[in-house]
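What you see is the complex with one protein chain gone and the rest in place.
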Amino acid sequence: MGSLEIIQYLIFVFPLLGFIINGVNFRKSNALVAGTIGTSMVFGSFICAVLLFLKLYGLTHESHGEAVAISWKFFDWIYVGNLSVDFAFRMDQISALMILIITGVGSLIHLFSVGYMSHDERPFKYFAYLNLFIFNMLLLVLGENLLITFIGWEGVGLCSYLLIGFWFSDPKKAAAGMKAFITNRIGDAGFLVGMFLLYKFLGTLDYAAIASFTADSEIGANLSLGGWTSPATLIALALFVGVTGKSAQVPLYVWLPDAMAGPTPVSALIHAATMVTAGVFVLIKMAGLLLLTPEAMSVIAYIGAITAFMGAFIGLTQWDIKKILAYSTVSQLGYMILAVGVGAFTAAFFHLMTHAFFKALMFLGSGSVIHSMHEEQDIRKMGGLKKAMPITHLTFLIGWLAILGLPPFSGFFSKDEILYNAFTSHHGSTFLWIIGFITAGMTAFYMTRLMALTFWGESRVSKDVHPHESPISMTLPLMVLAVLAAFGGFLGIPHVIGAILPGHPGHWLETWFHTAIPHGEAHEANVLVEWVLMGVSVTLALISAYVAYSIYATKKMSNKLVTDKFPALVSLSSEKLFVDEIYFSKIINPLIEISKGLWVYIDVELIDKFVLKTASFTKKTGHVSKFFQNGNLQNYVLLFSLGAATVMAVSLLM
Amino acid sequence: MANNPIVFFPLAFVIAVAALGVLLASNPIFSALFLVLSMVCLGFMFLAMGAFFLGGVQLAVYAGAVTVLFVMVLMLFDLKDNANPIAKGLLSRFLKVSSIGVFVGLITGAVSLTKYYPVPVKAADPSSMESTRVLAVGLFRDYVFAFEILGVLLLVIAIGVVSVSRIKGGTHDRA
Partner (left out) sequence: MIELSSLLEVSLGHYIFLGLFLFAVGLLTIMLRKNMIVMLMGVELLLNGVNTIFLAFSHFSSHTEGQILVFFILTVAAAEAGVGLALAVSIYKEFKEVNISFFESLKG
């Protein structure tokens, strides 16, 4: 079909074109022109994404239960030995929603950036990089095989480096960019090993082929032979290393808080909505493989839980508004990984989607605050901004309610589904649920603290700063995202609630993913447990929020109880659990010492000396050879006669 | 007559000593005089060997013209008597002498060990005119081309010498 093919090309061409057009003009400084080009290109991709989604929707309805996807190929690519990889794309139900999120939220963030970067020196470069990012992200999610995904994976890593270190003249910001890239690269090594193992055991890198292999019972049984050393476990763990790098899990999450050095819209796009979710996306795509290996899934679940807990714990005592949101992101990503680890793939994607909405909303909101406070980011210097920035406050409030998990906002549905699955699934356990539960409480606490110190209470704003509401180009995306954060949860209404609502709405997301994601063994739905868990989580969230409100907003309670009795805990939290320091002293500094040692002992001593000896040998040979050309005629005659004597000797005596 | 040891050995002895005198004399005029002696005795040796024409030419050209040229040029230069005429450097001297020694030794050994000597075709000792005639026949009939080229070469050399040693100024200068 002609128009469909054009759309399949256009969805990539638009951001690439935006990158090229903005890229060649990267020295210019008209933010409006750059922003218009960038935003319109991404919006064009969004239109294409919507059309493709509608087409797939129609196809799904017609197919009545079989797996269906739209696939297209650009060209044959690698045909080496047994490996055949095409440069082709396959949009199944998961990818369809992802491209909507990427291009939709991406367009809103582009629009926001027009206002935010209006005073920047190099807006063209910024929008070029943003468009390149969207292009790479689309490659990642639409790829038919892991290799195309990996191209996009590396590409978004590159773009995040470029964008985090956008103001690279500040060495700390440049270092943050490098930290992101290097940590990502370490993860990528694991991802590559995973791909190698996948090729070795299954002979293919296609998602569809892998899914059909893992669904086949015989091959599946072969793959899971051996428990912890089974092929499936090894592949899954190797791929998971890559995911820890990209999706900021323990131990490779350290780049994400530092990445706040970049412009705030970048944080919103890359570190809330899209790039960090790439890891979760790949895990969901490989769900069939993961279900074969309970060992790897338990590792994934525990790391997700630990990350969620750590992120929230550190976020309790941070003073920079963006750092709080960064640690919150780490924590919510932990939730998504936890969901994958317990086999609740749909829940993981659901939370991915709602998190994209409310976290991007809050990042953009914080961007609006920072912009109007003239680049001030410390919340101790804010307060009472409710009056000065009403729209920002209202939208941020909706995001806050969503992340708290209060019904009927989106966060409630997705987070509760994860917690329920953690409690009841075969792969889950009560311990995991407890960690998730406590983390939810901490999340409520620090987010309320953020709201109280920033927007409510009395103003601690310094005298020379006059905060004002941001222009419409920045508040419009906030409003759109607020609507999505408020009502996005209705895509995944759990059955227990749907049963009591008029019209019995179902879990649309589950139906949509029914053919795309394999299901583990079904556990029986215990209605009572579900209601109890929901009630308990909401109650804890409300209590934590109230406590934080009283401490920070109304000053009725004081946190001195905790800070006096447990000063060690407080410093652990505010010093980020000393993770960076541990990395430096245990890993990085020893490596530097080893490198220095190698440099001194091998490079200077051995190799340089060897080269110098060779050079001096050449010089000495030259000295000796000077005898043959010293301009002395008699010397030359001597050489003649020596030669003649030698020749004669040789010919006469041999 | 050439095979007569009474003729050969004294002449050979004088030639050898004179040659050594050329090498070792400190005054270059002495070297030139030793050279003359050597040339003259060599001319006699050629005569004894039966190459009468060439013996004559040797005496006339070498002993007569070339040596006179040498002496004339030496007179032109005002040379002080050189204290050490031989090139310096013990190693280089040793190398030079020894390389020549090796050379000579090898050839002598080769010659003395050889078993084949060329056999004379006809009877030895023809009349004096006979050898010159044979030489002339060879030059003008068999190798006349080389002979003519030789003449051209001599012409070129003469012109070359004159042009190399021209001087500006002087009594007959035209420019």
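When the chains are written out, they are named A and B in that same order, and each has its own residue count from 1.
By definition in this document, a residue touches a chain if its C-beta (ideal position, glycine included) is under 8 Å from a C-beta of that chain, and two chains touch if they have at least 3 such contacts.
Small disclaimer: the values here were computed from a predicted structure and weren't measured.
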Positions on chain A where the hidden chain makes contact: 626, 629-634, 637-638, 641
Residue ranges of chain B at the interface with the undisplayed chain: 2-5, 8-9, 12, 15-16, 19-20, 22-23, 28, 31-32, 35, 38-39, 42, 45-46, 49-51, 53-54, 57-58, 61-62, 65-66, 69-70, 73-74, 76-77, 79, 82, 85-87, 93, 96-97, 100, 103-104, 107-108, 111-112, 117-122, 124, 131, 134-135, 138-139, 142-143, 146, 150, 153-154, 157-158, 160-161, 164-165, 167
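Just so it is clear, only the chains that are shown with their structure count from here on.
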For chain A paired with chain B, centre-to-centre distance based on mean C-alpha positions, whole Å: 99
Contact set on chain B toward chain A in their complex: 87, 92, 95-96, 99-100, 102-103, 106-107, 109-110
Chain A - residues contacting chain B, complex: 634-635, 638, 641-642, 644-645, 648-649, 652-653
